[in-house]
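A single protein chain has been omitted; all remaining protein chains appear in their positions.
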Amino acid sequence: MIKHFFKKLGFSSAPFAGGIQPDMQKWTESSAIEICPLPPLLIVPMKQHIGQACSSLVKVGDHVLRGQKIAKAEGYVSVPVHAPTSGKVIKIEEHAIPHPSGMGLASIFIEPDGLDERDTSLQPITDWQNMDVGALRERVRVCGIAGLGGAAFPTFIKLVQDQRNPIETVILNGIECEPFLTNDHRLMVEHSQEILHGMKIIMHMVGAKQGIIAIEDNKADAIQSMQDTVDDANIEGLNIHVRVLPTRYPQGSEKQLIEVIIGKQVPAGKLPMHVGVICQNIGTTKAIYEAVVLGYPLTERVMTVSGDAVPNKGNLLVRLGTSMRFIYAQRGLENFEGLQILHGGPMMGERLRHPDIPVIKSSTGLLALSQDFFKQAHAVEEPCIRCGHCSEACPIGLTPNLLADHCRNEQLEKAADYHLFDCIECGACSYVCPSHIPLVHYFRFGKGQAAQVRREQNFAEASRQRSESRDTRIQREKDEKAAKRKKVRATHAPTPTEAEQGKE
Amino acid sequence: MLESLMYAILALGGFALFSGLVLAISSKVFHIEGDPLSDKIDALLPQTQCGQCGFPGCRPYADAVASNTVDVNHCVPGGERTMLAIADVMGVEPKAVDEEEATPMVAFIREDECIGCTLCIKACPVDAIVGAPKQYHTVIADHCTGCVLCLEPCPVDCIDMIAKPELLEHWSWPLPDTQRAQTGLERRESHHHD
Amino acid sequence: MLIHLSSPHIHSGDSIRSQMMSVIWALIPAALVSVYIFGWLAVLQISSCMLACLATEWLTLKWMGRSTSPIGDASAALTGLLLALTLPALTPWWMTILGGIFAIGLGKQVYGGLGYNPFNPALSARIILLISFPLQMTTWIIPLHASLSGLNLYDVSLAWTLFTSGIAALPQAVDAMTMASPLGYVKTAWTQGIGANEALQTYHYSYLNAFIGREAGSLGETSALALLLGGIYLLARHTITWHIPFSFLATVAVLAATANTLDPNHYTPPLFHLLAGGLMLCVFFMATDPVSSPVTPVGQLVFGVGCGVITWSIRTWGGYPEGAMFAVVLMNCAVPLIDHYCRPKVYGQARKKA
Amino acid sequence: MKFSKEQWRMVTALLLVAVLSTTFLGITNILTRAPIAEAERQALMDALMQVLPKHNNDPIQDTRQISLPKHKQATTFYISRNQNQSINAIAWETIAPDGYNGSIRILMAVRPNGSLNAVRITYHQETPGLGDGIMNLSWLDAFVGKSLSNAHWAVKKDGGDFDQFTGATITPRAVVKAIKKGLEMFAKQRAYLFEDKKEVAKELKDALR
Amino acid sequence: MHCGSGTEEQVADTKGEIFANGFWHNNAIFAQLLGMCPLLGVTTSAENGFWMGAATLVALLGSNLVVSLVRDFIPSSVRIPAYITIIAAFVSMIGMAMNAWMHEMYLILGLFIPLIVVNCAILGRAEAFASKNTPVNSLVDALAMGSGFTFALVLLGGVREILGQGTCFGFNILGDSYPDVLMFILPPGAFIALGFILAGVNIINRRMAAKKEQQALQTTQIPITLETQS
Partner (left out) sequence: MSAFSDFAVILLSAVLVNNYVLTKFLGICPFLGVSGKTETAIGMSFAVMFVMTLASTASWLVQQYILIPLDLLYLQTIFFILIIATLVQFIEMMIHKVSPVLYQGLGIYLPLITTNCAVLGVALLNVQQDNTFITSALYGFGAALGFALVLVLFSGLRERMEGAPVPDAFKGSAVTLITAGMMSLAFLGFSGLVKV
C-alpha cells in the first residue's frame, strides 16, 4: 500500500526485489555496428523460436532468394523461416543448433550465390496508420519475427487487441542488463529513428496510449539518442517517454521491468497483457519496422561478439544461419583451446561445445571467455552454508538453496511447492553463491524431470484409455459372439461349454 | 480374599465384555466398502500392460498391491520412481526394483516382410498397431508402450524393437556433474537398493 | 571436462573462506579485549581451542576418508575461536579441548560437515560443557582486579600454571579470586527475595564497565563495545543481515523494558539485559551463524524474536542465569520449520493463506 | 442388532482372555500382598533407622498424624521410645520447596530437648556435582545436635553455621531453611506429640481444621 | 506399524538361527529401535539396565508362550486388545513380585515397569512371531529377544555409568580424578550415548557384511575358475 503510494508520487527507485550488480564489462558499447560478410555456407535450422518446428518448403537444388519463405510455420505458436540470402539449397539434414543438449535439428543448407537478391513479393506498407490491425499482424507473422531479446517468442501472438485486456502501455526493453552485450545499446544509438517508428507501429497495433522506452543509466549515449528522437517526434503529440533506470540485473526480464515501470506484478500464470502491458525488445521493434515499412522478412540480426578471448570485439550485423566459427574467424579468433564459448550473455546464455553452429533469431551475442572468467563460476561445488545470499538476489522471491535441495533429491512435488516453475533462470542466485553451487543447473534438472514425469503420466493415461477401450471392445465382441452362439445352440446339437469358449 | 478376587474378575471381565461389545458393534456400524487404494496405485503404474509384474496388466497388479498380497517392486517398466511412489502410498519400506530400467523401446514392423496376419494387432494391449488383414501393419510409435507382446505371435518375425527416437524437445538437463550432486545420487540409489 | 555447464558463466568471486574470514576479523576486537583483561590466559585458551577444533576437523575427515581440504575454509578455526570466547578464563585445559572436540565432532562432522549441522556447533559444545561441568563453567575470575589481588595474568608462567592446573593453582582462596557474573548474582539474589535494584547495587554494577568489558564473564563476552564493533563490521561487509541481530536485541529490550516498568524491583532494566552475559556475542556471531539459522528474511525475524523471548524468559524465570545460548540452540531446532513457513512472497503469486 | 459368528467370537475371546488374566492377577495379588506390605515397611524402617536413635518400640506403629497448614496430606510423625517407653526421638519428613531444581524432601529426627538427632535427604533433583553435595553424610552430620537455640540457622555465606558448596549456595540454603522451619514447627506441636492423649484430642481438632 | 510389520522377518529355521536373529539381527534396540523408553529412561547405571532387561525378558517369555498357545483362538480383529491384556497381566504380576521381593529396584525403575506393557518390542514379538510359531520356538525367540534387549540395556547403562560417574556396576574403574561428565547421566547423554553405540553397531554390521560378501565371493569364484580351466 505505502509502497504503491510512494510509487505514485514518483519516489520509486528499486522497486523489484532482489537482483545483483555484476561487473558489466560492456567493452563494445562504443563500437559501431559492422556488417558481417556473407559466409560461404548458411545453415538455417527449421526452428528458431519458441514453439513448433517449421516444415521445409524447398528441395535440394532449389534456388532461393533472400527473404523467400523456405519453411512454413506449423501450428499457431510458430513463425516461418526465410532464406538469409540468395543461393542454392544444397542439402537438408540435421545440424547442431545452439542448444545445451548439443543435439541437432533439421536445417536447410544454402550456398550463397553472392548476389544477395531479394524476394520482393512483400510490399512495403507506409500508411500502416490506416491499415487493418489484423493485416499488420499477419505481416509480422509472415516476416518470421520472433523476439530478438533472447526468448524468440513469435511476436505476432503478442500484438493483438483484446477487449478484455486492453493494452495501455508498450514497453520497449532497452535494458540490456546482461554483461558484455551491447547490441541493443548500439541499435538505440544508431537506429533510434527506426526503433521509434517500430514502436509507433506496435502502439498502433495494440491500441496503446502510452509508450515507454526503458534504458538503464549505464547507456548514456543511447539515452541521449532515444531522448532526442522522441523529443523530435513528440512534436506530433505522441505519448512516448524514455525512462532511465538504475543499472541492475535482471531488470531486462519482462516481469521485473513491468513491475518497475507500472508498479504492478504480472500475476502468476498470467501474461503481461493481463496487466495492460506488452514488452518488446529493441531489436524486435526495429525488425517490426523493417517488416512493415520495408517489407523485409527477418533474415539478419545484430549481435555482440565479445569476451576476453576475442581479439577484435564488436557489434555485428549477421545473417541468420552464419556459422559461429566464421564469425569468430572474422574477429580474429580461430583457436578455441581452453576457451568457453557462449551463445547469449554470460548470465543466461548457453555454453556451446563447439563453434560449428549457426546463428539463429535468438542469438543476442557470441562470447569467448578464457579460463579466468569461467573457473570462478564453475568452481567445485561446496556445501551450502545457507548464507541466504541467493534468496536475497532472487528477483522472484524464491529460496534457491532449499529449492535446489528438492531438485537434487528429485522431490518434484516439493520443488513445485517451492515455486520451481516461477524461476526465470536468471542466474542471479548462482552468481552470488559463495559455495559455487550451480543452482540454476539444479533448477533446470528439476524442471526437466518434472516435464519428463508429466509426459510419462500423460502417456500412461493415454495407454490406459486405449487399453480399456480395447478391453471393452473385446468384451463386446465376445458377448456378441456368445449371443450368436446361443442362438445357434438353441437350434443345433450341444456345442462346447461357455467356459471353454471364454478361455480361448 | 476370594470375594476380592470375585470383584476383580467381575470388574475386568465386565469391562472386557463391554469393550468387546463396543468394538463388535462399531465394527458393524462403521463397516465400509470398497478400497480406493488400488485406483490410486493404478494411477501410478506406467500402463505398459506388459505383464512383467506377473499379472495380466497394470490394473490386476494394482489390485494385488492394494490388497497387500504382493510387494511393491514388481513393475519393471515403472522403475524405481514408480516403486517409491507406490511404497509411499502403501506406507511400506521401499524395496529394490527387480531389474534395471532399460532405454525406452518401441516396436517397428518391417513392412515389406509383414504378411498381414493381424496376430500382432490382437496381441497389442494398447491398440498401437494398425492395419487390415492381408495388408501390412504399422506400429504407431507414439502409442507403443514397448511391451514386446507383439513379437511372440508374429509368424514371420518381422517386428523389431528399436530405441524410441529421442526428441530435442524431450531433452532435459542431467544432474550437474559436480561431486555433491553425484554423491547425492549414489546415496539415494544405495539407500533404495539396500 | 564437464559437458553440461549451466549458466551463469560468471561469478561474484565470493567464497566460503572469505565469509568465514570476515567473521574472524570481526572477532578480533573482542579477542583483543579478552587478552587485555585476561592476559596470557586468554591467549592460551583461544589458541588451544582453535587448535583442538582444527585437529578434530582434520582427524574426522581423515577417518571418514574424505578430502581434508575443507580445513582451509576457516570454518573450524572460527568455531574454535567462538567457542573459546564463550568459555570462562579459568576453564581447565582439558575442558577447553574437550569442548573443541565436541563442537567439531559432535556438533558438525557427525552431520556431514560444514553446512549440514542443524545446531550451532560452538554453542552445542558450550552447553555440553556447562551441564557436564557446571561448577567450572560458572566460576568467573575477577576481571582486571587480578592485579589487585596479586595475580598478574600478563605473567606467562602464572597463566600457564593456571591453564594447566586450574583453580587449584590459585595462590589465594578461590573465593577471593572469583566472583559471580552479574546475571548469576541477580538470579541468586532473587532466590533470596532480594530485589533487582538492590542486587545490582550490592554487586557494584556499572553500565560503563559492562559496556567496555570490565564485568565478570567469559573471555569474549565481557565487552559489548568490541562485539558491537565486530557486528557493525559484519553488517557492513554484508556477511550478516540486520534481521536477526535487530529482532533478537529488540525483543529482549522490549520484554525487559515492559517487565521493568511494571515491577522495577523485580525485573532488571533492559540495558542491563542487553549488556549482560553472552547476549551480544550470541546476537551478532552465533544467532547469525548462517548454517544453523533461517535463510529467509522473515524467517530470520521470527528466529530473532524467538531467541529474544526464550533468552529473557530463561534469564528471568529459568534455572540458568544465562539463556542466550540455550535460546539460540532451541531456535535452531525450529529452523527447518521456520524456513518452510516463512518463505518470501513470490513474484506474481498471491500470498498463500493458511 | 445381530452379530455374526465372527463378532461373537471377538466378544468371547476378549472376555475369556480378560477373565483368565484377572484370575491369575488376583491370585498373584493375594500371594504378594503380605510380602509387599512387609517390603514397604522394611524400606520405611531402613530410612527411619538412619535418623532415629536406638529404640525399643516399633516407630512405624507408634505414630501421630498432624495436618500442617499448606500441606495436602497429614504429616506422619514416627515416635521412637527407649526401654522405659519414654520418647527419645520423633522423626518426620519435611519438604524444602525452594531447591535449585524443585522440592527436596528431608527426613529429620528430633530429640525431646529440641535438638536434631540426625537428618537425611530422601528425595532431591539438584544438579549432580553441585547441589547434590547435600547427600554427603559429612555435610549432614553438621546438623547433629543442633537446635533452634544453639545454632545460627543459615549458611556460612549468609553468616550462619553451615557450609555451602562452591558455586551452589541455593541448595544448602533451602535445606537449612527447611530444617529450621521443621524445628520451629516441632516446637509448636511439641505439646501434642509428647503430652498425654487427652490434651491431644483438642489440639488435633484444631490442627485438622 | 512400527511394531513388527515394518521390519522384515528373516527366515529362520533352527533354534540357533532364531536365537541369533532375536539377539542380534533383529535386536529390538539395534535393529528395530523399539522399546526405547525403558532403554533410555532407566539406564543411568548398568545395574538398573540389567534388572529392567530381566523384567522385560520374563514378561516376554510369558507373553510369547501364552500367545503362541492361544494364537488359533483369537480372532484377528481383537488381536491387539487380547494380546495386550495378556501382556499386561504378566507385567502386573512381575511388578507385584518385584515390589514384594526387590522393593528398592522396584522403586528405582518406577513407572517403567508398568510401561513394559507397551514396550513395542513385546507386542511386536507377539504379533510377528508368537502368533505364527510353535510354543517352543516362541520361547526361544523370547529368550533371544529378551536377552538381546537386556544386553543393550546393560551396554548403554554401562557406558553412561562409566562416562558419567567413572563407575561400572557401582565399581569405581576410572579412578577418583576422573571428572564426571554429567551430561551422560542426564537425558541428553542417554540419546547421545545410544547414538554412538548404534554407530558402533553399524560398523560391526558393516564388517560382518563385508566378510560375508567376501566369503560368498570366494565360494562363487571357485566354479568360475573351474569352468575356465576346463
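Per-chain numbering from 1; labels A, B, C, D and E assigned in written order.
Quick note on the criterion: a residue touches a chain if its C-beta (ideal position, glycine included) is under 8 Å from a C-beta of that chain, and two chains touch if they have at least 3 such contacts.
Please read these numbers as outputs of a predicted model, since none were measured by experiment.
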For the chain not depicted, the shown chains it touches: A, B, C, D, E
Given E:A20, E:L69 or E:L198, the one touching the chain that is not displayed: E:L198
Identified contact with the non-displayed chain, of E:N48, E:S68 or E:T85: E:T85
Which residue of E:G62, E:G166 or E:G189 touches the chain not shown here: E:G189
Of C:Q19, C:S75, C:S247 or C:N332, the one touching the omitted chain in the full complex: C:N332
Interface with the unshown chain - residue positions in chain A: 405, 408-409
Missing-partner contacts on chain D, residue numbers: 18, 21-22, 25, 29, 72, 97, 100-102
Interface with the unshown chain - residue positions in chain B: 4, 7-8, 11-12, 15-16, 19, 22-23, 26-27, 29-32, 91, 183-184, 187
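Keep this in mind: only the chains that are shown with their structure count from here on.
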Those chains which touch chain E and also touch chain A: B, C
By mean Cα position, the chain sitting nearest the middle: C
Intercentroid distance (Cα basis), chain D paired with chain B, Å: 68
Whole-Å gap between the CA centroids of chain A and chain B: 39
Sequence positions of chain A contacting 2 or more other chains: 100, 382-383, 438, 441, 444
Where chain E touches two or more other chains, by residue: 77-78, 81, 85, 180, 182, 186
Inter-chain touch pairs (all): A-B, A-C, B-C, B-D, B-E, C-D, C-E, D-E
Chain A residues within the chain C interface of the complex: 17, 20, 22-23, 100, 102, 179, 255-256, 259, 265-270, 340, 342, 344, 346-351, 353, 369, 373-374, 376-379, 382-389, 391-392, 395-399, 401-402, 418-419, 422, 425, 427, 430-436, 438, 440-441, 444
In the complex with chain D, residue positions of chain E that touch it: 70, 73-75, 77-78, 81-82, 85-86, 88-89, 92-93, 96-97, 99-101, 103-104, 107, 180, 182, 185-186
Chain A contact footprint on chain C (complex, rising order): 2-16, 18-19, 70, 73, 75, 112-116, 241, 290-291, 293, 295-297, 300, 339, 343-350
